[in-house]
Structure formats: structure tokens, C-alpha cells
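Please read the structure below before turning to the comments.
For this view, one protein chain was removed and the others were kept in their places.
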Amino acid sequence: MGLKNPYLPDIVTITKVIQETPNIKSFQVVFDDPEKMKSFTFQPGQVGQLSVFGVGESTFVINSPPTRKEYLQFSVMKVGEVTSAIHELHEGDKMGLRAPLGNWFPYENMKGKNILFIGGGIGLAPLRTLILFMLDNRKDYGKITILYGARTPVDLCYKEDLKEWESREDLELILTVDNEYPGWTKKVGLVPNVLLEMAPKPDNTVAITCGPPIMIKYTLIALDKLGFKDEDVITTLERRMKCGIGLCGRCNIGSKYVCKDGPVFSLAQLKSLPQEE
Amino acid sequence: MNWDHYMEKRRKPLSEKGLREKISQILKEVDVVISWKMGFDPIHATPHFIRDEKEIEESVFNVFCVHNLTTYLPFMKEKVGIVVKGCDSRTLVQFIQEGLITRENLKIIGIPCSGVVDVKKIMEEIGESPVLQAEILDNSSLKIRTLDGEKFFQIDSVLAQKCKTCRYPTPLIYDHLIGEPIKSQIGWDKAYEDVTEFDKKTLEEKLSFWKKEFEKCIRCYACRNACPLCVCQDRCIAESRDPHFVSQKLELPEKFMFHFIHAIHLAGRCVECGECERACPMGIPVKMMKKKINYEMKQLFDYETGINVDDKPPMYTFKVEEEKIKEHEL
Amino acid sequence: MSQENKRELKIIGFLCNWCSYGGADTAGVSRFKQPTDLRIVRVPCSGRVDPLFVVKALIGGADGVLVSGCHPRDCHYSDGNFYARRRLEMLKRLLPFLGIDPRRFRYTWVSASEGQRWQRVVTEFTKLIHELGPLHGEKEKAFE
Partner (left out) sequence: MGRNGFLRKDRLEAYLNNLSKKGGLYVPKEEKGAIVFRKYSGVSELSLKKPATTPAKSIIYLQSETFFRFMFEKEGNGLDKVNVRIQENMDQEIRIIFGARPCDAKGFSVIDRVFIDTDTQDVYYKKRRENSYIATKSCDSPSSGCFCISVGGGPFDEEGSDAQFTEINGGYLIEAITEKGNIFLESELLEPGETYLEEKRKRKEEVERLVKEYCERVGKIEPLSPKLRLFSDEDFWKKHLSKCLSCGVCTYLCPTCYCFNITDEKTFYEGERIRSWDSCMFFHFTLEASGHNPRPDKFKRFRNRVGHKFMFYPERYSGQIACCGCGRCVRFCPVSVDIREIVLELMKSEEGGRE
């Protein structure tokens, strides 16, 4: 037939499970088909549909960068039926994967610019892929700043990465937690407030933010206050998705489908769409 | 079934003017009044949410006001005024029994009702031709002008099934009553003749009847959503994955299961307003299952739904010694 | 082997934890001979048995369903089986309306000490279901 069936998942095997936080696990997977593993390409920010057969599919961003190809990594927060089922899985278990889906961060347009990453909780996942990608192409970008917050130190994801980033000279990492915590000596405060305190300059800078809806809401307000233009603010959206290819109709915001036309949108694009919660 | 003589006697015109005045009066005490107005054509009325004095003018009451407006109440947080027919009022009684509404937040305008029509039946008779005009002549017949011409109906011949055996034409609970109370002569047995008749069929006949009917079901959930007593709505177990009673397949077992869920969750609660059946676009007699359970509730517990606010629904209570339930020996 | 070496049928039993499950256990410990068609689901109380469990079982492939709880007045939770009695009686009367033989569903009371009664209940019910024959075909289920 020759026609690709976009609904058929590839089988992947879990090679490693990392407990990031009490309710977030990262899963590294490889395609069972070695050819597929070799030929698979994607762009930073693109997503995949992981499926636990018999339970269902859910969308997650590929948070390992395209420049590191030994495995694909997904981080899963346990919230619903599918994510709970994924959390039950171990190394060696099989999943289905349909990837890559959706659009990606416009990193080509960011060359030569300063990059400000603002993440909250598991919202660091989509940023991670771009951060690692940029670090692998470090000379293409200006100053890189990462502001990352979580509820408590326990809820910070990618601790290995954070440690490494903290030690690097070529990027600035600011960590914050919502409330005072025994032994925590870094910043305390909500991400938008810390952002205002930092007062980064908007000149030649792109801000990329991802996190819980409430954090994004106030971060966008803060960025506006700081003088960031809507075109220079980029975020990723989440919606309930099923097909992942813009057909099933549920993840739309106006005429745009988050699964196909997104999940990456600039604030300028978002403002042109009907406002939903 | 001969019920004509009795309908004739009780059919009386209603003053819509009186209704509008009453709505105007209670609108001062509540946030919204739910009534009816004319819908997209003269034989389709539609629920009318009145928040503004200006909207009162549109409200109507006639044989096309088929909807049980109480279905919206359990989800409304505002103070509501509502217009009810006799049958609809039973829902209110049931709501109060189950604590689903607060009586103090409600103003009820009752209308003694001499029956509404079965709009589907009329649609069928006129071949779904567009209706241009509908007129009620001397309270007993209808003149309906469609694109195909004029047709006359005796109202009695197109009366909704539930109205033919209506036992409570006058609202059982109200703050204001428009018009004179109407009494019904219909006995309880008479109202359940359809159930007892159907039950006489063999098991095979009954199973194949329901298979044929449920085959048509498209799982649109209109029956559930139109049902005033189906208060789980967005939390319905028919749509949940855990517990997982029903899959998304469109096969008969799924449909049987869904309709069992609907009926069993209404055991001892269904007030037989018939909204489920009326809402069904596929013409499935979904009310029958519920009526059968009600029939058994009467046999077992001498209980009738939505009659007395102080009653307790039979499935919510028990007796240590059940007079009517005998241990089943093999 | 099943009753009279016929094809084994699927009978689902919902047994309350405190009485009937114990009754079944007593029957087992006492080595009372029982048919093997019954598959037991242990529930905390007969009051936990949603009539829809029974319906789901019958639609899903069971040929018979047996619910058994503590005798009235003996409920571990004092009144669970009183509610169960009303619900299950309602169901039993509804089933034939949909064309399902009400004899395929039975509810009864067996206490933990009544091993013999349990044996009788199971044996008789299984025998009855075999007399009625399978509800579902080998390939096609009754409601398809």
C-alpha cells in the first residue's frame, strides 16, 4: 500500500526509568526496530504519543535533544489513567510510540540572541530538550539564562542536569522554590516574582516559558511588564489530545490544533486566537 | 384504550396573559424564570430563560410545551422561577425528597395541563414538511399548515403517550396556580397497562424487541441528558474508564448496558415525565424500562415517585421485615 | 469436572466477605462436593453488589449470577443486606422485561457456618443453569 498509517504506533522498549520527583518519572526508550532507531529524526519541542496497550495513549514532549540519539526520553507526571499505567512500567517493558508530532521551537530564528528559559515543575521538560540542544550548539546563541522553580526542592526535575548546568560557566541557572524549606539556601518565591526581581533586559532576548497554567499566566504578565515583545515570548501549550495529527478535533484553540500547529506558540500567535481557559 | 371522553371534559383554554403576569410578578423575586417560547417553527416550543422583563412577552403555554423544564434545576445556583405542568411537578417533589434543590430558592408556577402533543407523531404525519403555521381550534383540534398544504388533527389523536394516562394533570406542588385544577379519572392500573401488556410476551420476543430497538441507539446520551433525575451527568459511569462498564464500541452489549445503567439508576426515582423518550432522535421507547421498575416499586413497596415530599425513595431505605419480598427458593 | 460432564458454564458468584464467603469456605473445608462452574468474586457486603454488576456479568458472558450475603439481621454492617434485598429484588423483576430469564439470577443468604446450605445453593443453582442451558452461544453472545 505504501501509505503510512499515522495511527499505528511503533513498539519501543524502556531502557531506563528515573524517578525525578515523587510523582514524576522519566522514561528512556528505544525503538525495537533498529532501522527506525537509526533513521528517526525530530526537532526540539516535538512531542510523541506514548501508549500503554489496553489503557491508552497520552502526549509527552521528547525531552532528550535531537543531538543525542542513543534514546528518547519522556517525563511523565502521574495524574490520570495512562500516566498511572506508565508509572507502573519498568525497564524492559514495551510501550507504543507515535513520534515525532507537532511543531518545534523556532531555534533558527533565535540564533545570535540571548535566551531566557523560564520553567516551573514538569514544565522544564520541553525546555530541557532545547536547552541541551543549544548547549550542544553553544556558539550559535548569546547569553543563556534558566529560571526554574518548583513547589519544593523535592519537586525539582532533572537534578543531574541542574547540577551540571549550575557548574557551567556559559549559562546562568537560577533555582527557586515556592516556600522556605529546611536546608534550601537558594531563592524562595514564585517564578513570576523572582523573574521580576531578576529584571532581565528584553533587548535581543527571547523568553521561552513552560509550566503550570497559573505560572504561565503570571509569567506572561511579568514579561510584559519587563518590556518583552509578544513575538519574543514563546510558550508551549497542553490540551487533551487523542490523534496527535490534527484530525480528532478536541485540542483546538480557534482554528489551530495544539497537536499539529503547536504545541509551541509565540505569545503574539496566542493573542490572535479566541481566549479559552 | 378509550380515554377520549375524559380528556374532552378537562381540556380548557389557558390564559397566557395570566401566565405572563405571574411571571412578571415572580421575576422580581428570582434571578431567572424558566418558561417556554416558540421555537424554530410553530409546532416546536423551546425552553425560555427569562432574565429580563422584556423577554416575558415571548413566553407561551400551549400543547407544544412538551419539555420538562425542571431538568435544569439541580445545576442552577441562582434563584429560579419555573413553570410546570402536572407531570413536571412530580420531578420537583422528587428533587426535594432527594435534597437536590432548595425549595426556598424556587418559585413555582403551576399549570393544570390537559395534555401536550407528541411532536414526533405530528412530524411523521406531515412527512417532516416545514410547518408554516399551527392553530389550535376550539381546544380540541389542530390546524397545521405546511409547505405541502393544510392538515387537521384531533389533538387527542396526536397526544403524547404519557398524557393519555396522566394521573396528575394538576401540579402537586406550586406557589401559584394558573387556571382551575383538573382531576384525572385514570386509575393506577390503567396507567401501567402498556407495561403489563408488554410483559405478557415471551422472553424471546422481549429480547428481540429490545435488540431491535437498541440497535438504533447512537449513544448520543440525549435520553440521559434530558432526564431531570439523571443528575450525575458529566460524571456518568457510562462514560468513565474507571469503573469501566461500557466501552466505546457501538455494539449491542454496550447499548444494553447503557440502558440498564440509566434504568437502574432511576429505580424508584423516575417520575415518568418521558423526557428520555421524547429526546431520543431514534424513537427508542426508553421510558418503558423505567416504567416497568416503577410498576414493581408500587407492587413491592406501594410507592409512587414524586407524589409526597416527605416520602423516601424505596431504594434509599428498607424495612427489616419486607412484606412483599419473599425469599426465592429454587 | 462440571455437572454431569456437560460443557462447563460460567456462573459468577458475588459473595459477601463475612458470611457467604465463609460459608463457601466451610463447605470446602468440609469437603462437600460442589460443581465447578461457579467463579467467586468476594465483596465486602452484599450491599456492595450494584445490580449493574449482575447485568454486566450477564451481558458480558455469564450464564448465571448468584449473589449471596448474610442472613437478614445478621449483616456485618448491620443493614447492608437490607438494601441489597431491595435492589436485587428490583433487578430480578426487571430482567424478564428485557427478555432475560430471571432464573439466571439468584440472590440468597448463607451464613459462615452453613457449609451444607452453601453446597445445596450452589449445586441447585448450577443444576438450574444447566437446565436452562447456556445464555450465550459459543461464538455469539446473547446480546449481539
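The first chain written gets the first letter, and so on, giving A, B and C; residue counts start at 1 in each chain.
One rule holds for everything that comes next: a contact is a pair of C-beta atoms (placed from the backbone, for glycine too) under 8 Å apart; a residue touches a chain by one contact, two chains touch by 3 or more.
It should be emphasised that the depicted structure is a prediction, and the values quoted were computed from it without experimental measurement.
Chemist: Wait, the hidden chain, what does it touch out of the ones we have here?
Modeler: A, B
Chemist: If I consider the whole complex, including the chain that's not displayed, which of B:K206, B:H265, B:R278 or B:K292 touches that chain?
Modeler: Touches the omitted chain: B:R278.
Chemist: Among A:V154, A:I221 or A:L247, choose the residue that contacts the chain missing from this document, as touch is defined above.
Modeler: In the full complex, the listed residue that touches the missing chain is A:L247.
Chemist: Pick out which of A:G92, A:G112 or A:G183 touches the chain that's been left out of the picture.
Modeler: A:G92
Chemist: Contact with the hidden chain only, please: which chain A residues?
Modeler: Touching the missing chain: residues 3-9, 11, 13, 51-58, 79-83, 92-94, 96, 213, 238-240, 242-243, 245-255, 260, 272, 274-277.
Chemist: In the complete complex, which positions of chain B touch the hidden chain?
Modeler: Touch with the absent chain occurs at residues 39-41, 44-49, 67, 71-72, 120, 123-124, 127-131, 147-148, 212-213, 215-216, 218-222, 224-226, 233-234, 239, 241, 247-251, 275, 278-279, 281-284.
Here is the rule we use: only the chains that are shown with their structure count from here on.
Chemist: Can you name the chain that lies farthest from chain C, using the mean of each chain's Cα atoms as its centre?
Modeler: Most distant chain from chain C: A.
Chemist: Any idea how many Å lie between the Cα centroids of chain A and chain B?
Modeler: That pair's centroid distance is 51 Å.
Chemist: Express in whole angstrom the distance between the two chain centres, defined as the mean CA positions of chain B and chain C.
Modeler: One centre to the other, that is 36 Å.
Chemist: Please output the residues of chain C touching chain B within their complex, sorted ascending.
Modeler: It comes out as residues 51-52, 55-56, 59-60, 72-73, 79, 82-83, 85-87, 89-94, 96-101, 106-109, 124-125, 128, 141-144.
Chemist: Looking at the complex, which residues from chain B come into contact with chain C?
Modeler: It comes out as residues 195, 198-199, 203-211, 237, 245, 251-253, 256-257, 260-261, 263-264, 267-268, 288-289, 292-293, 296-297, 299-301, 314-315, 318-320, 322, 325, 327-328, 330.
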